[in-house]
Structures are given as C-alpha cells and as structure tokens.
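Quick one: structure below, then a few questions.
Just one protein chain is left out here, and the rest sit where they should.
Chain nomenclature is as follows: A, B and C, assigned in order of appearance, with residue numbering initiated at 1 for each chain independently.
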Amino acid sequence: MTQDYLSLREQTQSRDRSLRDKVMTLEEACDFVADGEHVSLGGSTASRTPFAMIWALIRARKKNLFFSRSIVSTEGDLIFASGVGNHILTSWFSQGIVWGVSRVMRHFTENRLARFEEWSHMSIGLRYRAGAMGVPFMPMRSMMGSDVAGQLDNLKEMTCPFTGEKILLVPALNPDVALIHVQRCDPYGNAQLDGLTFMDIDMAMAANRVIITTERIISNDQIRRRPDQTRIPFFTVDAVVEAPYGCAPHECFGVYEPLFSHMDYYAELTRKEPMEGVKTYLDEYFYAPKNWTEYLELIGLEKLLDAARRGRSIYDD
Amino acid sequence: MTQDYLSLREQTQSRDRSLRDKVMTLEEACDFVADGEHVSLGGSTASRTPFAMIWALIRARKKNLFFSRSIVSTEGDLIFASGVGNHILTSWFSQGIVWGVSRVMRHFTENRLARFEEWSHMSIGLRYRAGAMGVPFMPMRSMMGSDVAGQLDNLKEMTCPFTGEKILLVPALNPDVALIHVQRCDPYGNAQLDGLTFMDIDMAMAANRVIITTERIISNDQIRRRPDQTRIPFFTVDAVVEAPYGCAPHECFGVYEPLFSHMDYYAELTRKEPMEGVKTYLDEYFYAPKNWTEYLELIGLEKLLDAARRGRSIYDD
Amino acid sequence: MTIETKNFTASELLCVMSARALEDGQVVFAGVGIPLLAATLAQRLHAPGVTILFEGGTIGPHVVPGQLPPTTNEQRCTRKANMLVSITEVLLLLQRGYVDVGFMGGAQIDQYGNLNSSFIGSADDPSVRLPGTGGGNDISSLTRMIVAMPQEKRRFVESVDFITSPGYIRGGTSRRDSGLIAGGMYRVVTDLAILGFDDDTGRMRVEALHPGVTPEQAQENTGFELIIDSSVGTTEPPTEEELAALRHLDPDKVYTA
Partner (left out) sequence: MTIETKNFTASELLCVMSARALEDGQVVFAGVGIPLLAATLAQRLHAPGVTILFEGGTIGPHVVPGQLPPTTNEQRCTRKANMLVSITEVLLLLQRGYVDVGFMGGAQIDQYGNLNSSFIGSADDPSVRLPGTGGGNDISSLTRMIVAMPQEKRRFVESVDFITSPGYIRGGTSRRDSGLIAGGMYRVVTDLAILGFDDDTGRMRVEALHPGVTPEQAQENTGFELIIDSSVGTTEPPTEEELAALRHLDPDKVYTA
C-alpha cells in the first residue's frame, strides 16, 4: 500500500507539469480514473463533496474503485450501491448525525459485500500529509491502545530515539486520483478555496493525479493578482471541469448550503427498504438525466436557489 | 534540546489561552523574554524580520539569547555585536548576496566568540513543524551524506519500517519565544499575513510564547468577517505590539520593500572595520533614539516613503 | 426521572448539566449534537470566554441560534469564527496541547470510560455496524474528556464490544502503557448523574446525582458496579434561565427532542 519513493517520484516526473489548459467535461475527466484505482475525495461529510465527479464516475460504470475520505456521507451509500467502489477508507460513514445510521452502509458492511476500513480522523490526515511531503510515514500520538488500531495491520509503533516516548507511525497515502471541488480555479488548475479546506491541500499534493471541479473558471490573471490565495498549484492538476452546484445536494462554502430537504427525501427513501430506496434514487438522479444540468433540474431550481441564498449568507455579517 | 511531551504540554496548558486584550508596548513585551532563552525569528533574510522587537531586546540589554531563523541577515550581525545573543541556528547567515559575506559574522564565528549552527533550510522548517504538531521529530530525505549533517549531534537515521528506505529524523524545535511581524492583527493576537509566510505559522504553533508586532491593529470583528484569512490563532499569542515600519530597514510584504540605500550604508560602514562599524551603527540607531519613532526618523522619512511606494506597488498590476 | 417539576426533556437536562461542566476561558473541542449545543449554551451563560473548536477546522465560532449545523463540517459551524484551518491542523491542536477539554457524545461506554461507536457485536461479524470514530479516537487519546450521554444499562456496559475512543482501557496504568501519556476521561454527564473516574483504578465513580435521583437508580441503569460514596452530593436542577437560553439556541429541537 505504501508506494516506494523511487516509483512515486518516477510517476510524478512523468506527469506533464507545464502550465497548460486542462479544461474539459465531466465525461472526459472520467478517463483519468481506471477501474480498481484508489480515488480520494475532497471535502468532508456534506461539505465540498465532489458530487458531480462521483456522479460522472458512477454513470461511466467504473468498477471496484477504492475510495478514501476524511468523513463519508451519502456519497458512500451511492458508491457501494452503484458498484463503482467496494472499499472505503474513512473515519466516519453515515449520512449525518441528524438522519441516524445509514441503512445502506449497514447492509453492505454487515453482509460483507463491501469494506468500510476505519482509521482515526487525524491518522487519515497525516497519511495524506506524509504522501504530500514525500516521506513514507508520519509520527503521531493517538490511536494507540484502541481497537481501531488493533484492526489495522499497517501501523508501526516505535520508541522515539530523542525522547524515549512511544510513538505511532502511519504510512503515507498517495491516491491514484484525487477529486476536489473548489469555488474558483483557472484553466491551468490553480485553485482557490474559501472557508474550510478539510484535507484537500495535502490530498492534492499527495495524489498521482488530480481532477478539479469548480463552481467557476477564472482567468490566470486573476490568480496572479493574489497568488497568496492559491491553495492548489497547477502542476498537481490534470483536469479542470466547470460544474456549477457541483456539490449538490451537499454544500459548497459561501456558495450554497446543503439541500436539506433533498437529503431528508433521500433518508426517507432508504429508511425502510434501504437497497430498493438507493436503487430508485440512483435510477432517478444518476442514470436518468442526460447531463449535470438535468440532474440539477430534477433536484429543482427552488431548492438550489434556497441553498444558494443560505450559502451566501455567511458573508452577510 | 528536544522538550519531552509532558513538560511541553504542561507549559502549554499553564498559558492563559482565553480571548483577551494583549496590546502593549515594545518595552513591555520584552518582559516575555528571559536571558538565555531560545528566541525564534519570523520572516526570512530581509523580509518581515521582527526588527522592532529585536531592537527592543537589544536596548533592554537582554543577554545570551539563543536565536533560530530560516535565514539570517543584518539582524544576525547586530545580535552578536550587541551581546543580546551568542548562538544562532540558521541555514544561511550574511547580509544578502549582493552585499558579500558579512565581516561581522566572520569576526564572531572565526574567532569563536559566538556560534553559527548550520542546518539545512528544510530541516529547520521541519523542526518547527514537529514542534507545532506536538511530535518529537519529523522524517526527511535530505542532508544525509553531507558534512552539514556530520557537524550535528542530534540527528538520527532510521530504516523505514514500511519501505526499508533510509530516512533521517530531525528533532522538534519548540522555541521559548517566537517574534513574528505581521501586516494586521487584532488585540487578541489573531494575525493575518499577506504574501510569503516563510516558517512563521509552524513557528507560532511550536513556540511556548509568541510576541506579535504588527503594522496595524485591527478589530476582532474584522477578523471574524474572513476567518479563513487568519494565519495565527489568538491562543498562541502572548503580546501584541503595534509597530509601524516594524521591519525597517527590511521589508514587510505589500507595505514596504527593503530600504536598500540604508542597507548599503550599513554594508559600507562594516566593510573595512566590521566591529567599529557595527558598534557605531548600534550606538547611532539602537541606543541613541528615545523610541521606535525616533529610530524611524533617523532612518529618514524620505527613505520610508520610497520603500512604502515600492512595497505597495506589488498590488498595482 | 423524579425531579419534581419535570419541565424539561432528558436531552435538555443533559445539555444544561454538560454546559455547566465547562469553565470560562477554556478551549473546548466539541463534537456534533449535544456537545456543540452545550458548549454554545455555556458561552451564552457562565462561560462567555469559552473557545469552541470543531473538527471540521473551526476555531472560536459563534453558532447562530436556530441554525445549528447538521455536522461540524458545514459553514454554519464557521459563523463569526476567529480562524479556519484544515482538519489535520485542528486535530493537531489537541496533540500539541492547546485544548483543555474534549467534549463528545457517546453510544456505548464501559467502566473504564472506553467508548464504542464502531460495532455492536464482534468487529468481524457485527450485529450493527455503527458510523465509526470520526474525531473521537483522536480527541479521547489526546486530551481530557467530557462525555454527554443518556444513562442506560445497554449503553453503560462492563466492557465495550470495541474500544473506538480510549478511556482508561483496562484500568490502572494501561492507558499510559499504551503510549497515551496525556489526557484521559474526566467526566461523563448523564441524565441521572455526573460521573468521574477513580485516579488509581480508572473505574467509573459517581461525582454527583441529579435532583431526585437515588444511588440505586444510578446503579440500576448501569451494566457494571459504580463506585458510589454514601455522602455523594446532588446537582442543582436546570434553571429557567438555562432552559430559556437552550430553547433559544435550538428552537426546532434538532438536538434536544
């Protein structure tokens, strides 16, 4: 699982890291993901989830992907139920505390149809960080003594040679592809993020490929006016896709809040007959629409506008 | 040198981390530094050097301080020559490449009157980062095989338990006090930085005390409007001092460029008779003026205005 | 429940009692649900100087009444915050020692304060797969903990099925021996009592009972033997001011139904 240094470097050196236009469609960006690969997801829970790209991968009938994310919400249900992925590494997996425990997640994990690999929240962040830094591990002080650590076979304890303290080493995580949704990005992949950045920066630096979806594409001149606002550098990025409301029904900081009533609808649909419910949902919202705009239309303009009004309100004070 | 975890935590827990007004004068802030302590300096070379606070510590006749900084410029000469410090840990120490090798640095190091402890640039950054993260070391891949490493006795090589690769461990650096100059800060210590951040963020998180000097003090309401622009959180900060042109004759990003002609003057003064030159400079600019404003007057308003015009020009494009 | 004028729900009691456990000036790492609400309540009452941290990366926000966030990762959590950082950075504040109290809810706890939010039954063949640790493992590994949860026999078990978030592990020095040399369980706030832990054994102990609750009731609702001193004291019931402030914060009873 831990990529050795020379192969990681070779992979990075072989990437075209020049300043070039990478704008494409959701469908074209799917070519950057191969079946069975490790795909990491930006954002956390119902925030800045790269929903448009997940939606595109499911529609492209990708298979057996391994996903990692800090915290997984509804997208986890849809990943398992669609068959796009059968293994998710995360610290928490359910729709969200107010909707109760996901019945879909329970169905897949309790019947061993798919794997939910649980790590501590910080350890996932540190694994991406080690991957971003080009070192094979990070030292940390939590998780020891717990059964979370007991379930994992790729942890190492060591005695610190400086202090004699017990330290846990967690291995670097270098995803094959990272999917990250941002508020603004230029055609080359220079991305600006507002608000909470979650684990996205480390994830982008760690990954061997990065697909950015963005609420809007801005000019490189805009980027160069305030370079200290750029959070992801262009040379880590392979594809830039403009996808307005690209996190719906989840949130994009400062642009729209979660579409709560739509999430209530999904929770209701999957409460009694989880598998039937999620399949109905996939048919209706993932496979039926012709394109992303039709998906948004199905969700409904009124809900989008309401979410946008609430989203922008963060800047009202 | 590596502080053990329990003592580090105890020291941190005993700090008053509540949201409270910390505004004071340069002279009052000197009370947060005791003789013999480890003082880390924000900025790098001639950028965002916390000159006003160094100036105040020299005037307060502090002694035997141990300094660390990414790269040291003229402030290093003044630290050694004034006696405020006798040991500097850095990766590079001279006035700046265009002025040649510092004769003052040479005098002190070649005559073993003071110590210039050389580490690789990245290793210093990673040592602050380990300190900021609350771990006793960081792993890295440079410095091995060089005489820079050969001169240091607190490095450890290890074989990575995941990949079998040779890895270097560098120990955490938790300064007693960090001096950091910023463009804006609120009375509680929430600091915003524009442009290059150097090693300042890790340094602030690593230190056991932080003194912020700032071009101007802004309200906490301003901070709360764009919390994603805050770079140093209030609870790490012990003192907030408003010091306009607080980096002069060095630069503060977006506010003023270096005062090149003043730096030429200093270089000229110390070229032939380095020790006489630097003592003359200290007398004239450090000990003679009654306060920071008088120091700035001695440098000259015309030079300040010129540097400010050049500094703001970064936002002209 | 035998408090005479029971003009509040069990969740409201939990919230008020939890809020009281926080002291002014503390830096509190709060989980979603009751902890988030109780920490905000403490800010409005006796502890205006409490700094709240959320695991999404928020430092020092003011949550807006009636707009409680569904998780600690949404923009609602960031309202009027002092600073936003990455998830990794906010968790590292715990490791660095900047946090006074971790404050979480719990699904299942045992006599040593270990929390389980991962599996009911065995991890290999669980009867229920729960959502997992989230920040819980890191928070309880790295700082002093306050946990808020209803006291029921099925939740307070002798030994949890799975240690998701470590308390004193198997008691004695076992937590420290595992490498967790700082932090540890401090208080468990329930609808019946305030519980603490014995310094030497790490076993759960009653610190105070809520008004009208008897030692027997506390024991009956616990799946292991509680340490109860015969002279154990009683908490003050929620005041009208506390309840009014709480209901102002959560008018839709998102967390206090």
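Following the convention adopted for this analysis, contacts are C-beta pairs under 8 Å (C-beta built on N, C-alpha and C of every residue); 3 or more make two chains touch, one makes a residue touch a chain.
In this text, all values refer to a predicted model and were calculated from it rather than measured experimentally.
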Original post:
For the chain that does not appear here, which of the shown chains does it touch in the whole complex?
Top reply: A, B
**OP:** Please pick, from A:Met205, A:Met263, A:Leu296 or A:Ile314, the residue that touches the omitted chain in the full complex.
**Re:** A:Met205
**OP:** Based on the whole complex, identify which of B:Ile58, B:Ala81, B:Met140 or B:Ile212 touches the chain you can't see.
**Re:** B:Met140
Subject >> Touching residues (missing chain, whole complex) on chain B >> reply: 43-47, 70-71, 73, 90-94, 96-98, 101-102, 105-106, 109-110, 116, 118, 120-123, 125-126, 128-129, 140-148, 151, 157, 165-168, 195-202, 251, 253-254, 257-258, 260, 311, 314, 317
**OP:** Provide the residue numbers of chain A that touch the chain removed from this figure.
**Re:** 5-6, 8-9, 12-13, 16-20, 132-135, 188, 190, 205, 220, 223-224, 227-228, 230, 233-236
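What we mean here is this: only the chains that are shown with their structure count from here on.
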Original post:
Between A-C and B-C, which chain pair is linked by more C-beta pairs in contact?
Top reply: A-C
Original post:
How far is the middle of chain A from the middle of chain B, if each middle is the mean of its Cα atoms, in Å?
Top reply: 38
**OP:** Please report how many Å separate the Cα centroid of chain A from that of chain C, as a whole number.
**Re:** 29
Original post:
Residue numbers in chain B touching 2 or more other chains?
Top reply: 5, 134-135, 224, 228
**OP:** Would you give the residues of chain C that are in contact with at least 2 other chains, written as numbers and ranges?
**Re:** 58, 78, 80, 84-85, 92, 95, 181-182
